[in-house]
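Missing here: one protein chain of the complex. Every other protein chain is in place.
The letters A, B and C name the chains in turn, as written, and every chain counts its residues from 1.
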Amino acid sequence: MNLMEHQGKALFRDAGIPVPRSGHATTPDDVGSFIETNPGDWVVKAQVLMGGRGKAGKIKSAQGAAEGRAVAREIMATPMPPNRQNPQGEKINSVLVEERLAIAKEAYCAITVDRAARKPVFIVSRFGGMDIEEVAEQHPESLAKYYVDTAIGYSPFIGRELAFAAQLDPGYRRAFPAIAGALYDLFFRYGAKLVEINPLALTHDGRVIASDAKVELDDDALYRNPGVAEWRTTLPLDEDELLAEGAGVGIRNFRRFPGNVGTMANGAGLAMATMDAVSNAGGRIANFLDVGGGANAQRVRNCYELVVNNTGATVFFINIFGGITRGDEVARGIVEAMAQTASRKIPLVIRLTGTNEEEGRRILAQAGMTPVETMDDGARKAVELAS
Amino acid sequence: MNLMEHQGKALFRDAGIPVPRSGHATTPDDVGSFIETNPGDWVVKAQVLMGGRGKAGKIKSAQGAAEGRAVAREIMATPMPPNRQNPQGEKINSVLVEERLAIAKEAYCAITVDRAARKPVFIVSRFGGMDIEEVAEQHPESLAKYYVDTAIGYSPFIGRELAFAAQLDPGYRRAFPAIAGALYDLFFRYGAKLVEINPLALTHDGRVIASDAKVELDDDALYRNPGVAEWRTTLPLDEDELLAEGAGVGIRNFRRFPGNVGTMANGAGLAMATMDAVSNAGGRIANFLDVGGGANAQRVRNCYELVVNNTGATVFFINIFGGITRGDEVARGIVEAMAQTASRKIPLVIRLTGTNEEEGRRILAQAGMTPVETMDDGARKAVELAS
Amino acid sequence: MSIFLDKNSKVIVQGITGAEGSYHADRMHRYGTNLVGGVTPGKGGQTTAQGLPVFDTVKEAVEATGATHSCIFVPPPFAADALYEAYEAGITLAICITEGIPVHDTLKVVGTTRGMRIIGPNCPGLISPGKALVGIMPGHIFKEGGVGVLSRSGTLTYEVVDLLTRAGLGQSTCVGVGGDPIIGTTFVECLREFKNDPQTEALVVCGEIGGSDEEEAAAFIGAHLPEMPVVAFVGGRNAPPGKSLGHAGAIISGSFGTPQSKIKAFEAAGVPVAGRPSEIPAFLAREISRGKRAPQPASF
Partner (left out) sequence: MSIFLDKNSKVIVQGITGAEGSYHADRMHRYGTNLVGGVTPGKGGQTTAQGLPVFDTVKEAVEATGATHSCIFVPPPFAADALYEAYEAGITLAICITEGIPVHDTLKVVGTTRGMRIIGPNCPGLISPGKALVGIMPGHIFKEGGVGVLSRSGTLTYEVVDLLTRAGLGQSTCVGVGGDPIIGTTFVECLREFKNDPQTEALVVCGEIGGSDEEEAAAFIGAHLPEMPVVAFVGGRNAPPGKSLGHAGAIISGSFGTPQSKIKAFEAAGVPVAGRPSEIPAFLAREISRGKRAPQPASF
């Protein structure tokens, strides 16, 4: 799960990483009261998961309470504009009112999991405040990396090496190893897939401060930090994830596409292959859906309704390879599900093979459903029926 | 540094190791008030570093405030009786008033540093409440050990393996892995050389509780835990350590013996060899003293006075091998020290060799001191002069 | 021969009395796997329905049975502990079926258990058909033969194996390496073993989007298996970037892990990439009949 800036900064603060003074507000009036109580130079920042807040005008400075109220109202009035990854944009429910820093330099520091090295990796650059992908393109030589040996963990020399290798301004050097160490502790304590400080600011008065915070947590590790796991409810899942959650399949197991061939398979690999088969047959996929292991009637019905009610599917291709999942059970699940559902009916194409496939096919036949022989056959038939 | 029971238990409590409810009191009246406020069945335990409190009658149960006051008075009235390691006994400055546990079983669990394996080692036995040395003699088969790979650290299977291998009562099994893990964390967090729970009690109502706590901390790691390091001042150093501290040599660098040949050398190994040389020459050593590296006048004077004023020395054998320490500097230090000291004078035997030895010997000769040639010569001469 | 597992490999199951563990232990036992016992703390001394001894600790199990392989069916919060226990007890190959282990647990386990091979986590296991099965694969679809199969996912593997078996192409060993971002044994590490396995005469590599395992496998094949017939498949060609589809591992970031990058890498190594699973048997038969692969361009 991705954290918003103010949540990430709360973790930073706990871990001992310097962050600007701030207040979190859900209304323009709260912003006003906060600035009244804490006079000074403030920045009002929209709290959203999407990037590109600055360009979208969702970060604005404010000097008094009145200005604070006004810019907060302006920021919260419209959602973040859509982009390729979030075609719906994102509603702004709160803002962070933050100390305006007198920034002299901006650097970049992140830790993520490197799949190939199978180690946590630090990435540091003396170019901060811009997309790291952009830095990687424009200043590849500025990127310093360090792959951490998890048996040893973090030791301050790592921070020193990174600071020198990335040629950070000497003003960073004293503070950097401790900040990098705190970030590493946080990365492990919370099971983060990514922790990113961009920019890590060096102020004119010599402080090194995390001016932004991006934290992406491993959902599988959330149970270890119940306090943080609760934040989940306050975070907007994207619509597909919400639908998946509602249907009781894992939030990663459903995703919609603009086509009209609905699909469902057991196992993510097979579900992807099923999508590919439909494409190969010239069809346009309506969704990715992994029904998982136990494909009982309730689960099948939920999946059917999920697809029928939320995608442009005009046909539903069910592709089951009975390994551990037994074919007869799945067949019974499909028959029951179709009998129970109140949703509109669209044609089914069923491919059912593997363990107990004869019995499964017999059950389907009794219910008037004729399964196809292979995945490719199924894909072809589904594409035919869809068009 | 060794902690007292109530200090050890404070660390245990912080680490999540269950300990009995308790209050720490420095007077019998405080014991009385505590029991008045907290009625029940209590045990009053002398807080000392020496072992053998039970046998010495320094642990007594008390049911009401009056009895509490009385037993506390009785316990604190006399010091712990002397034993071989503490020939002076130990004054009792405080007591722990502790919940009286209904104990069903007593086990033993400790972690220490294994020099040969170069790993932390767990030692667990189903026999608790007695000296572990005694257990090792009488029930060697009951001792289960586990050498921890520090790259991995503690993992709960270690506690399970130990519980099964030591054949702990099944009542321990659920709680034990977490307690062992907390003890391991504590061992590393505080840099302990020994953490020992003896006994680890299983109560009739199924609780697993550390009924005693023995913690020995690495002095070199104290700086990391300033809060605990402060306890040092409240702990009685033994008299030799107090003297060493007063003279500004490390507390491990001075120790007294019943003989009359005072010794001082630079380096612990050479200091031990010097003692051995005196013994070989038929003499009786008055002390061990490592003057350390920089043997300047102040340091030499402190050492001289330390020995003359606190041991039965009738002669002082100074044995310096000038390696990094330069002979001329040491010689100057000796001459100045003898000129400055106000303490009574005893004969010096000086052996000075190594770097700049000629210059050093010339300085001594000018001051009327004739150094001997070798360590053995020095030892012989010192023994002669002492008798 | 075969890799990692044969009929003499002594296997235990960690979590043998749990619902999943007991069900699959029974299936492995019936398949003919040399299952020598299992572990459930507190149930030491019991015997399973198959007559296998249950031990309190892996150490006891290894001491009593000489087990070298352990199949781990314990819930995610306890999986790292189970792997450490296996490692310290001297297990040399641990097959971790558990799905949903925190990625940092796997990171730490993989970084500190040098000398123990881990298959998975989040994998269907390992089978050397006709000899032994360790994991949750449906044994009846496999057939002994000369094709080594590598895959990142479960049911897709079954789909592919089923096609191979129906086409008469038996398998030497099939390894489901697992769908998590961090796995104990990569494609390349498996390929190193297949390279030295006399039984393995051809290979199928079932990759998917995300990570760089396929690219590395392609490079290894190009460099070290010039004469081995190989066919590849890359699942998830129609997945959108930046979103994970089911598998925690199947996520594309940047230009890395795209199907295009993987397909290009295989083709550069002279490995034909099947467009759909059903093409795999025919592609492989063609590769086998053709013999030696064309030499690779020096630039690769």
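Just so we're on the same page, a residue touches a chain if its C-beta (ideal position, glycine included) is under 8 Å from a C-beta of that chain, and two chains touch if they have at least 3 such contacts.
Bear in mind the structure is a predicted one, so any value in this text is a computation, not a measurement.
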Interface partners of the hidden chain - shown chains only, full complex considered: A, B
Touching residue (missing chain; options B:P39, B:G248 or B:G269): B:G269
Contacting the left-out chain in the complete assembly, out of A:A102, A:A117 or A:I152: A:I152
Interface residues of subunit A (partner: the chain not displayed): 149, 151-152, 155-157, 160-161, 164, 170, 173
Positions on subunit B contacted by the hidden chain, ascending: 85, 113, 115-116, 118-120, 133, 149-151, 187-188, 191, 193, 218, 220-221, 223-224, 250, 252-253, 255, 257, 265-273, 275-277, 279-280, 285, 288, 290, 321-324, 353-355, 374-376
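In the analysis below, only the chains that are shown with their structure count from here on.
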Chain at maximum distance from subunit A, centres defined as averaged CA atoms: B
Centroid distance [mean C-alpha coordinates] between subunit C and subunit A, Å: 28
Inter-chain centre distance, subunit A versus subunit B - centres from mean C-alpha coordinates, in Å: 55
Set of subunit C residues in contact with two or more other chains: 108, 112
Touching two or more other chains - residues of subunit B: 151-152
